[in-house]
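Heads up, one of the protein chains got dropped from this complex, but the rest are sitting where they should.
Labels for the chains are A, B, C, D and E, by order of writing; each one numbers its residues from 1.
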Amino acid sequence: MMLSTPKIKSSGIIVEYDGKRALHGIDLDIYPNEVAALIGPSGCGKSTFLRCINRMNDVIDNCKVSGRLMIDDTDVYDPEIDVVELRARVGMVFQKPNPFPKSIYDNVAYGPRIHGLTENKDDMDRIVKKSLKRAGLWDEVSERLDDKALGLSGGQQQRLCIARAIAVNPDILLMDEPCSALDPIATSIIEELINELRERFTIVIVTHSMQQAARVSQKTGYFHLGNVIEFGETNDIFTRPQNEQTEAYISGRIG
Amino acid sequence: MMLSTPKIKSSGIIVEYDGKRALHGIDLDIYPNEVAALIGPSGCGKSTFLRCINRMNDVIDNCKVSGRLMIDDTDVYDPEIDVVELRARVGMVFQKPNPFPKSIYDNVAYGPRIHGLTENKDDMDRIVKKSLKRAGLWDEVSERLDDKALGLSGGQQQRLCIARAIAVNPDILLMDEPCSALDPIATSIIEELINELRERFTIVIVTHSMQQAARVSQKTGYFHLGNVIEFGETNDIFTRPQNEQTEAYISGRIG
Amino acid sequence: MELIGLMFLALIFLMPLGANIYGRTRIRKLMITSAQTQSEESVKQHSLTAFHGLFMSMYVLLPALVIILCWLAFAPMVISSLLVSEISRLTGETDPRLLSIFVSKLEALYEGVLKAEFVEPEVRQALGYYGALIIRANIFLYVVTIATAIAGFVISARHISPRFAARDKFEVIIKRLMQLASGVAILTTIGIILSLAFEASRFFDVIPIREFLFGTHWSPQIAIREGQAGGSGAFGAIPLFAGTLMITFIAMLLAVPIGLMSAVYLSEYASKRLRNIAKPAIELLAGIPTVVYGFFAALFVAPFLRNNGSVIGLELSSESALAAGLVMGIMIIPFISSLSDDVINSVPQNLRDGASALGATQAETITQVILPAALPGIVSAILLAISRAIGETMIVVMAAGVAANLTANPFESVTTVTVQIVMLLVGDQEFDSAKTLAAFALGLVLFFVTLMLNILALYIVRKYKEQYD
Amino acid sequence: MTDQATQTAQSKHLKKRYRAEKRFKFFGLAAICSAAGILLVLLGGLTQMSIPAFTHHYVTLDIAIPETTIQAEQVTDLAAMRKVNWRGMVRQSLRNEFPEVTDRRGKRAIGNLLSGGAGDALRDKVLNYPTIIGSTVAVALPLSDDVDLLLKDLIDRSLPEENRVISDRELTFIDHLEAADRIDRRIAWFLFTSGDSREAEMAGLRSAAVGTLLTMLVTLLFSFPLGVMAAIYLEEIAPKNRLTDLIEVNINNLAAVPSIVFGLLGLAVFINFFHLPRSAPLVGGMVLALMTLPTIIIATRAALAAVPPSIREAALGVGASPIQVIFHHVLPLAMPGILTGTIIGLAQAAGETAPLLMIGMMAFIVDTPMWIDDKATVLPAQIYMWANNPERAFQAKTAAGIICLMVFLLLMNALAIYLRKKYEKRW
Amino acid sequence: MVEKQHIVTAFDEDLATLNDMMARMGALAESQLFASTEALITRNPSNLDDIIKRDKELDDLEALLNEKVIEIIALRAPRAADLRRVIVALKVVSTLERIGDLAKNIAKRNKVILDTPLKTQMLPSIRTMTSMVLKMLNQTLDAYAEVDAVTALDVMEADIEVDKLNTVVFQSLIEEMSDDQEQLKIGPHLLFVAKNIERIGDHITGIAEQIYFLHHGEMPDQDRPKADGSSTIALS
Partner (left out) sequence: MVEKQHIVTAFDEDLATLNDMMARMGALAESQLFASTEALITRNPSNLDDIIKRDKELDDLEALLNEKVIEIIALRAPRAADLRRVIVALKVVSTLERIGDLAKNIAKRNKVILDTPLKTQMLPSIRTMTSMVLKMLNQTLDAYAEVDAVTALDVMEADIEVDKLNTVVFQSLIEEMSDDQEQLKIGPHLLFVAKNIERIGDHITGIAEQIYFLHHGEMPDQDRPKADGSSTIALS
């Protein structure tokens, strides 16, 4: 796995909200076609770090990011960088499924349309179909692409959001607790999907559930009070963590 | 354990919402000083059953309950029963911590006050202190009983809700996913508390997390589509369930 | 008399208080005695002490209040009908119009507003009767009210006992009161419909409804002056409808784009500081009374338009539809922007996040995601705004004309439904004339049109609003 | 090669998107600016227009009050006071300033310089200081509205005499007085202290303001309890069925019924059917209460609905009865919202004119109403009447009345906004 | 058994990997055992060093499997039947390793035995024992794969025969040694060879018990058949 170069290389990422540090210099390398799970107690900065990767923190007024975050060879925080393009390369899936109040088709077609990926109806159909297939939703919705997306169940909505994200052909998928609003069955289906998506995307997932991190990821990072305490093979983290804090958290002692 | 008589005896409890059955006749015996966990896929009727026990379903217009539910020797659905008194005997803790936006003290004192348990300030102080102690919150809040309850952390709020429930001296505590809004650390603290509370209360807890059921309960009931599929010692349910559906659910196969 | 009235009023509030205290004391005593007598098995008190007090005070207060209210509502009617019969006995007059004038004179005389020399001597004779009548009515009120209160006290006091479910009973009373209160809303609507329909039907007895709705000529003044019943066809309301629509249309032309775009800007682009200032400012704008806008229209906008119009060579009437429409538009801006702002804000943040995470620019997010999501709310806001513009009175009364021109030229003067209602009803009214009744017919039309618009707006929101949770 | 081509196509596309973004944002800003501009014009114009009305020109005259006119102990006797020709006295003392003028027309012209209310001013002075009886005192007396306007440069002196309300002769008198430093400009307190008047310079808002307060009192007393109770019933207690649904639609609709229709209702029901007094705050208040009721119900329901259900569950869970839940928890939490809604509703009602026109609250009322069944008018109606008055001085008066009304309403609204901001809760 | 797939297919994959590795290990243990005894019968020592070396493979496989089991428990939190399968795997793996060790030990001893020209009459019996044990092992591995508790019970029965045979062999070998002093050079080793085979039988029985447990969730309640009388034989 270490053969390739990192897909995401974060060096000394520091984030401040109103001058109060939420992240104290995060160094992480995430390699292509890996699922990297970020775990840690509430408020430790997992989501904050995730939102650094596609600069979703830009939207927040009081948030200041410093440090270097490279995706392949581009510096994400280079002022020259076009955020719109960046976000096309880095898809994001949120905690609560957030389909647009449009048809299923339009939800998926939205990204390709705004990015001008195609202006051709046939091409668009193809993109939509492919994305839905990859998101494992095609069989369930192929008959009713024109139905409202909000009519789908929670789990289906979340898969639709994944389809929407991958329709613009990103390299990276960020997921912020994508299953925490779903029931166990829907959760398993999404977890399964994440596992399949790994073939094509690099995935970073924030999760509250250690079980989930264990199930879906190859690498796990343990965050604590704005620091990465340990980052390594999921297997190792869960069976023989190197750090005592990680050990304490993993094995259910007070961190 | 089977020596005593059941604390809660549900026989053929049927619940209909708008004439649609949500529970198809639940038979369950829950014994004193036990923690009984109810698990099962979303929408299987766990919460509905729980809310039958203290008649919280009465509040819902379209909800009709039939069958017999005995607490000790009282028939809960006897039309003569005073719901207010019943709810004083059967405390309830909800999914999201829901302290009243009052002071910590007033939160706990509210129940005793409306039930006229005491009109004496000293007695009330004693009740509040005892309840907070039992809920494992006293040490953290004894210095600031007059602070707003909403200033507490999520986990503390939930413990406050538990303190509030036990302040009216109930026999039974119902908990509907009491930890699902909390982070893992707060969750563990509550789980620990549940374990201690068992000494004095009979506890019925609904949970989405099998792990949690495993950790806190002595008995586990598996609900599926409005039926109890299996109810028995937690240990047995998790290591050698008798029913195939239970097995499939427990071991993470599609239920 | 005044003093007695005040004392009575005080009594009305003191009696329930006393009942309350009595109830509490009594239940406490009962509890103590029961604890002494049945020492082994002390009776549990069903309801808190406070509820026994509240229960008793309700029994004392409510019947008394009901009686007072009835008296207030019906005593004037009863008294004046008694007066009418007395005066007609004294004067031998039977014309109800004259009789009612006599009654008013007598009332004025009694209150000292009118000097005795202006009043017919027969009527003056009734003065003593009137005074006695009022005293009798007052005594009747006091006696009956206090009697009911005492009855309520006795009845409720008998209930008090430890096992008595005072809380349940009290709560039932409270619930009934609340039910009654919510009935008032329905009563209002019924009142509106009945009163408008009643008067309007009297109007339609005189003027055929088709003529009213489809006639193109409106000149009610003439009909009155000639003392005609209006049969000459001066009640064609089409010019009014047309004028109303034109002014509304102009208003919307101004208000919708500005209101909507400011809402969008405020909720999506504006910095927190600007928003914190601008949003309350807009709400304040919405609080400006319409009479102010009317004044503004009449004094600033109309002259301004006329002067500038003549510079470009446009002929503007001094009471042009344009001036009224523009000012009405200004009035509507905060209405639309405030409502739209609410709708736009209620679009969940995670939709915005979703779009921007896909790489949409902010404008794309707004136009393609947020506005479509907010559309039902916005449409309904616009419909409500239209309904408001149609029903708006003061601006048009002050800035639009009174002449019923049927024209499509916004620079000319037009009149509206509301203007005509005001014109017809301000001043002395004779309730039987077609002129007065026409106002109610117009009111009925106005009510139904706005009702339809409001219901449509409601329907759109209910039907198309997305359920995000 | 093709890669590059797609790349340039892409970046072109991107540029286009950014241009659209800029355009859109500009439109938004333009809308805000124009709304703000209009507001400024409106407020600025009105303020500017109203400024003259807040001051008035007075002439200070030495007036001898001989004991023969009235005895000091009689000042409390209103009838006696009324009998005195105060007006004549002030006119005479002004004429005394111009001994050279002897012709009747000239004398009349001098007399016309003074306001019709100048006599009353003297009377009030005597009323307040009975000790001045028998001596000569300097009294500041209001000038007539035309003179006042002239002194405020609102009447153009350069106009030919026939187009001017003030004749050349009067001008000389005025100049004379000014030169003698007899004229000064004072704050026009009577704007607030006196009732309506035919004399523009003496007209004040007092009776209308009291009328408004009385009307608002009635409105508040009727609409607040009814509205809150109805809202509680509908939101918390009523079963959700067709009837309650109908009531809800009905209330929403009622909120949007044109105000003039409520006026018609009041006219037909309260006045024609129940024979309640016309032009009285009682009826006006009740009409406005019906109008405000839906606003309060809707605001209250929104406030109640904003209280999270978890609070209700919590209270029910410890064994509170539904009514206890409402009165112990839901209502206190919703109170800021309810008050905000009520204040806004009342402010709306206080600014309402049309329905009151229907029930005759647009009367010329000089005396301050004392109780809710006295004849009264309200501020907006007063403004409307002034606005319709052709006399020039009434323009500024109207504007001043508007400013006062708006300050009052703005304060109410600001209070509401403050309340909402302060208690804005996130659960 | 629940036949349904897990929703998390990675779990199924893990279990499949585990089973694969177990099968490989089983096969390896089988072949080691066969080869080691076969060398004695064919008197061909050429493979013995190989056998001894290949035991390392088994050891490595055991280590791998242990790790895999820990990984599965840590990452998948298996429960009920899944948990039993994993735990049983852990036990079976240890046992297979022991079987491998015993085979290696046989091989070592065979080297010594084959270094001498001496022969024993007991070879057929040892061969019989070996084939019995091999059959048991084979059956057991199949039964494990299919969680076939019935076969597992059969295997437990079969072990009785092996034990009986071992007793006979033990006695006969002692007799051989007392008859012929020379036999003392190989007799003790042969004793251990037979004993080892008997132990392997025991171990297989252990696996069979685990299979029973895997299926039923509890251990077979009858006492484990113990027919190996060799320890209690009073030698003549």
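A few comments on the model shown:
Methods note: a contact is a pair of C-beta atoms (placed from the backbone, for glycine too) under 8 Å apart; a residue touches a chain by one contact, two chains touch by 3 or more.
Worth saying up front: this structure is predicted, and the values here are computed from it rather than measured.
Residue B:195 is the one among B:74, B:118, B:195 or B:227 that touches the chain not shown. Among the residues E:16, E:41, E:145 or E:233, only E:233 touches the chain that is left out of the figure.
Residue E:191 is the one among E:156, E:191 or E:211 that touches the chain missing from this view. Of B:14, B:63, B:185 or B:225, it is B:185 that touches the chain left out of the display. The missing chain lies against chain B, touching residues 185, 188-189, 191-192, 195, 211, 214-216, 234-235, 238-239. Think of the hidden chain as still there; on chain E it touches residues 63, 66, 69-70, 73-74, 77-80, 83-84, 87, 90-91, 94, 105, 108-109, 111-112, 115-116, 170, 173-174, 177-178, 181, 184-186, 188-189, 191-192, 195, 219, 231-236.
Although one chain is not displayed, its contacts with chain A can still be listed: residues 210-211, 238-241, 244, 247-248, 250-254.
One rule holds in what follows: only the chains that are shown with their structure count from here on.
Least step count on the touch graph, chain B to chain D: 1. Counting only chains that touch, the fewest steps needed to get from chain D to chain E is 2.
Summarising the inter-chain layout, the chain whose CA centre lies farthest from the centre of chain D is E. C-beta contact counts were set side by side for A-D and B-E; B-E has more. In whole angstrom, the spacing between the mean C-alpha positions of chain A and chain C is 55. Averaged Cα coordinates give chain C a centre that lies 95 Å from the centre of chain E. Averaging C-alpha coordinates per chain places the centre of chain A 36 Å away from that of chain B. Each of residues 361, 364 in chain C touches at least two other chains. Taken residue by residue, chain E touches two or more other chains at 7-8, 11, 76-77, whereas all remaining positions touch fewer.
Under the contact rule stated at the top, the pairs of chains that touch are A-B, A-C, A-D, A-E, B-C, B-D, B-E, C-D.
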